[in-house]
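The complex is shown incomplete by one protein chain, all other protein chains being positioned as in the whole.
Chain nomenclature is as follows: A and B, assigned in order of appearance, with residue numbering initiated at 1 for each chain independently.
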Amino acid sequence: MSQTINDIAEIVGGKLIGDGTTEIHRVANIETAQQGEISFVEKAKFAEQAAQTNASCLLVPENFYDELPCPFIQVKNPKLAFAKIAEVLHQPKRKVGIDKTAQIAESAKIGRDVFIGAFVCVGENAEIGDGTQILDGVKISEKVKIGADCFIFQNVVIYENVSIGNRVKLHAGVCLGADGFGFVGDGTNGYIKFPQIGTVVIEDDIEIGANSCVDRGSLGVTRIGKGTKIDNLVQIAHNVTIGERVVIASQTGISGSTIIEDDCVIGGQVGFGDHARVLSGAIIGSKAGVLPGKIVRAGVWWGVPVQPLDEYKRQNALVKSLPRLREEIKELKKQIKEIRGKSG
Amino acid sequence: MSQTINDIAEIVGGKLIGDGTTEIHRVANIETAQQGEISFVEKAKFAEQAAQTNASCLLVPENFYDELPCPFIQVKNPKLAFAKIAEVLHQPKRKVGIDKTAQIAESAKIGRDVFIGAFVCVGENAEIGDGTQILDGVKISEKVKIGADCFIFQNVVIYENVSIGNRVKLHAGVCLGADGFGFVGDGTNGYIKFPQIGTVVIEDDIEIGANSCVDRGSLGVTRIGKGTKIDNLVQIAHNVTIGERVVIASQTGISGSTIIEDDCVIGGQVGFGDHARVLSGAIIGSKAGVLPGKIVRAGVWWGVPVQPLDEYKRQNALVKSLPRLREEIKELKKQIKEIRGKSG
Partner (left out) sequence: MSQTINDIAEIVGGKLIGDGTTEIHRVANIETAQQGEISFVEKAKFAEQAAQTNASCLLVPENFYDELPCPFIQVKNPKLAFAKIAEVLHQPKRKVGIDKTAQIAESAKIGRDVFIGAFVCVGENAEIGDGTQILDGVKISEKVKIGADCFIFQNVVIYENVSIGNRVKLHAGVCLGADGFGFVGDGTNGYIKFPQIGTVVIEDDIEIGANSCVDRGSLGVTRIGKGTKIDNLVQIAHNVTIGERVVIASQTGISGSTIIEDDCVIGGQVGFGDHARVLSGAIIGSKAGVLPGKIVRAGVWWGVPVQPLDEYKRQNALVKSLPRLREEIKELKKQIKEIRGKSG
């Protein structure tokens, strides 16, 4: 899917300086880019790197103008423009057709231009939308609904009744809709399961990383909002609600019924107790811990238990200053002793 | 598996107030319950919700009596009764038969009324007990023993020689019996593996969440006791012993040879060093860290490294009071300076 530099300038809405006829085939790092490749300069301070690039074209900031060894395109946000042009140049491979080994229930509804790989199972009354790519070894249970243009990578497992929107990417080993972790002690012999008969709703344009898990609601729904991006090995428990355009980094765990509103950014290895609520726009640093029931307002949060970043820093500095504090107390003691000696 | 309200009252051993002839088909949340559904009121303070429910029946505490819009059943523990009746109304689907694509070794012993799904492998001399359900894509290695009435969900992998009891549920992507993580430095070129030739024993009535891992013993056994419930993405290392009726939340990791005794409750993202011992009845809060070799007594524990919750809270409060302490020291310095000025 190569493009001329002229076409690229038009796609990204930028101003081309130089010759626009060369074909561009790939995106690349500015250090390693070769002929036929395009790269980007995020800030003016990378001018030196830019001057030495072997790329055939660069995306640069609007205020950036230098003698460059190649044509360049001035844009508002070069990194965003680079990502956009990468989407055009590196479109994921799509196939059409159903592998002869796939086991598809007769009652399943398969859309047009769908690909279904080897050793895939599709259960009774499942639905798969147009253009969706189901890779080898995926297991789709009964009554699962998957929208159009999704990529479901190898060995993903989807339990029954789960509902998935359009343009969703589920990476290898993702598990959607397993039982939530809810038990009731019977007072003597152990635990019996609280019913886990709800479902999971994954809205449009969501990406979920490899081996992550989203449990089904116990009685209601576990829901992930449009445009949300989730990294690898993340745990999302029963009845959690995640808003739109939320970003969640790897190995974070979210306990039952917690709500994370739109546009939050959550670091890696964060833990959320149950029934917490993270208000829209909050940013929570990696390894933070949010207590059950806690309400986290917009702003930057850090630590265990979570507190505003400024407070965390101040407190951390105070802890670091403890040796000095101790010295000061010692000195005060000495002085008082002296005073008492004199006046005593 | 619908039941009349009369039958339900009998099953849960409760006292029915109202008409018992209606058929109940499903359990539901009190807010969303509709005709034909049963819900529950955990405490008397939810009386208002109860008065507005559309459910056909409610399970309520023994002391609860109100004008309700539907028949209700007084029981000692409504949540437990609800869980019990959910088990009756929502029995997991069972199938019988062996998919034609499954690869089952001739020497494997398969019980009666077993279901084996598509693309399953069952190795030489493996045994599968009566009624057990092996879902699509599960890989069972040589000499694995699985008891009766288990559910092994899609794409679970069980290495050779692992032994599993009755009524065990392994959710999708669980891995049992991979090599423990033990290596010996050879002093020059790197590491060679300490032998990982032991096994894993999973007793009866255990549930293990999606993508969790239980490693085989190095020379001995990794054992999980009867009735224990383990959440998603949990790591259990070689030679760990977990007692009966232990609950372990998501993303917790337990290092080699650690022992967790009966009836412990372990939060999420907890880490255990090796050779630790958690005595029966201990409760360890989420994100806690237990040092290698540490003995944790009964009681509630918190923090890194783990300490009794009360101490943790006291210490946390003191850290929070550091700004005041610093102010007090400043004030003392000033006063001493004044005194010295006067008396000097």
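The definition used in the following text is that contacts are C-beta pairs under 8 Å (C-beta built on N, C-alpha and C of every residue); 3 or more make two chains touch, one makes a residue touch a chain.
Keep in mind that this is a model prediction, so the values were computed, not measured.
A.B. asks: Which one touches the absent chain: A:L233, A:A282 or A:V296?
C.D. replies: A:L233
A.B. asks: Have a look at A:A172, A:V221 or A:L309 and name the one touching the chain we're not showing.
C.D. replies: A:A172
A.B. asks: Considering the whole complex, which of A:G185, A:G268 or A:P308 touches the chain not shown?
C.D. replies: Residue touching the absent chain, from the options given: A:G268.
A.B. asks: If I consider the whole complex, including the chain that's not displayed, which of B:A47, B:V88, B:L279 or B:I329 touches that chain?
C.D. replies: B:I329
A.B. asks: Using the document's definition of touch, tell me which of A:F153, A:F194 or A:W301 contacts the absent chain.
C.D. replies: A:F153
A.B. asks: Check the options B:I17, B:A178 or B:L309 and report the residue that touches the missing chain.
C.D. replies: Residue touching the absent chain, from the options given: B:A178.
A.B. asks: By the contact definition given up top, give the residues of chain B that touch the hidden chain.
C.D. replies: 101, 103, 119, 121, 137, 139, 141, 155, 157, 159, 173, 175, 178-179, 181, 183-187, 189-195, 197, 211, 213, 215, 219-220, 233, 235, 237, 251, 253, 255, 269, 271, 273, 289, 304, 314-315, 318-319, 321-322, 325, 328-329, 332, 335-336, 339, 342-343
A.B. asks: Residue-wise, where is chain A in contact with the chain that is not depicted?
C.D. replies: That gives, for chain A, the contact residues 26-29, 32, 77, 79-80, 82-84, 86-87, 90, 99, 101, 117-119, 135-137, 153-155, 169, 171-173, 205, 207, 209-211, 226-227, 229, 231-233, 244-245, 247, 249-251, 268-269, 286-287, 319-320, 322-323, 325-326, 329, 332-333, 336, 339-340, 343.
Just so it is clear, only the chains that are shown with their structure count from here on.
A.B. asks: Quick check: how many Å separate the C-alpha centres of chain A and chain B?
C.D. replies: 26
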